[in-house]
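Below is a structure I'd like to ask you about.
A single protein chain has been removed from this complex, and every other one stays in its place.
Chain nomenclature is as follows: A, B and C, assigned in order of appearance, with residue numbering initiated at 1 for each chain independently.
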Amino acid sequence: MNSQSIINVRYVETDQMGIVHHSNYPVWYEVARTEFIKKVGITYTDMEKLGLTVPLIELQCRYLSPAFYEDELIVEVNLVTATNVKLEFRYKIYRKGEEKPINTGMTMHAIVDHNMKPMNFKKQFPDIYNSFINAIEL
Amino acid sequence: MNSQSIINVRYVETDQMGIVHHSNYPVWYEVARTEFIKKVGITYTDMEKLGLTVPLIELQCRYLSPAFYEDELIVEVNLVTATNVKLEFRYKIYRKGEEKPINTGMTMHAIVDHNMKPMNFKKQFPDIYNSFINAIEL
Amino acid sequence: MNSQSIINVRYVETDQMGIVHHSNYPVWYEVARTEFIKKVGITYTDMEKLGLTVPLIELQCRYLSPAFYEDELIVEVNLVTATNVKLEFRYKIYRKGEEKPINTGMTMHAIVDHNMKPMNFKKQFPDIYNSFINAIEL
Partner (left out) sequence: MNSQSIINVRYVETDQMGIVHHSNYPVWYEVARTEFIKKVGITYTDMEKLGLTVPLIELQCRYLSPAFYEDELIVEVNLVTATNVKLEFRYKIYRKGEEKPINTGMTMHAIVDHNMKPMNFKKQFPDIYNSFINAIEL
């Protein structure tokens, strides 16, 4: 499964260099992840209500070319690893109509309960676990 | 009681106009409010743990002159109203060494419990209530 | 002219109260303003390139009920005043499918040049000025 989200760059996301500030790209990854999870068949809101939380444990971004206010961007996200304890997503961001990404990245997430304690994802939520496994893009 | 907090303007807080984006001023009010409450004698962290939450119901800001990256600012905050159900704070922001404020504002807060329901502040937390009453600046 | 923009609430926009942090509403007003200006017939990007800048001089927000992660919101914006030196916009934010707004607000903007100096908007940019005048909603 491959999911694409549209981002319209906001004025607040620019800085005095005249380009988008680098701290916004992880936020856009998160927007894309939210839509990805919805396509998997559950909302992240519902996952949290069930006590299934996926905080970041690692983030990597490469900034290949700048983004500007009012740019329309496409954030492509893939799930590359899903285990009992971890999820790993990969991202590519394109300016609309362009072939080369302007940014690539990855996020690694722990799978924990309400109290940030490790849990047995596969055993406690077999249906959700299987939906994630099936959504892996090799 | 009058409380002053120091803000060093962050790069991320600027926008492509080359000045601080207007959405950061309410955040600085909040930083000043956090320190104000600590001076009243309790942390806002502890207030929330007790089930005493004060979400915003109103915000006003006047932008008199711009702030810039690396500016050192002073945020002055006063509590002007504290009742059983509401708190009202007033703010003035100065660039260090200047006499005229660059920004003035106010925030009004409801006093509610964990579930965003109204509560009897005075009756349930008489000590905290009295500390706030005593901190009012007329 | 009345313009409506869709906002899907981002995870980063929530705070530990479990609701959207109040500093995000002015950002959503700005997203709606960007789309409003595009409907007027020019982009804000192009306005800035022409040396036509509209920094905020005043902001007011009323928070009537909270917004939550993954909420789909509608931000309605109207231009209520446009003069040679000032623009005033009014906003109403609705949760999709609801009749009562969850937030209302206003922003007042100065019309200045590249160097934040006042300018004669009507004389220097008569076409843009007239488009704004025609977009006023009484």
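Basically, a residue touches a chain if its C-beta (ideal position, glycine included) is under 8 Å from a C-beta of that chain, and two chains touch if they have at least 3 such contacts.
Because the structure is predicted, anything quoted here is derived from the model rather than measured.
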Taking the whole complex into account, name the chains on display that the unshown chain touches. A, B, C
Based on the whole complex, identify which of C:Y69, C:Y91 or C:F132 touches the chain you can't see. C:Y69
Give the residue, chosen from A:Q4, A:S23 or A:N120, that touches the chain omitted from the document. A:S23
Can you list where subunit A touches the absent chain? 16-17, 19, 22-24, 26-27, 30, 48, 53, 55-64, 66, 116
Interface with the unshown chain - residue positions in subunit B: 8, 10-12, 27, 30-31, 34, 43-45, 68-70
With the missing chain put back, which residues of subunit C would touch it? List them for me. 11-12, 14-19, 21, 23, 69
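FYI, only the chains that are shown with their structure count from here on.
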Averaging the CA atoms per chain, pick out the one whose centre lands closest to the mean of every protein CA shown. C
Find the chain most remote from subunit C, comparing centres computed as mean CA coordinates. A
Please work out the Cα centroid separation of subunit A and subunit B, and write it as a whole number of Å. 33
Whole-angstrom distance, CA centroid of subunit A to CA centroid of subunit C, is 28
Note the residues in subunit C that touch 2 or more other chains, in rising order. 27, 30
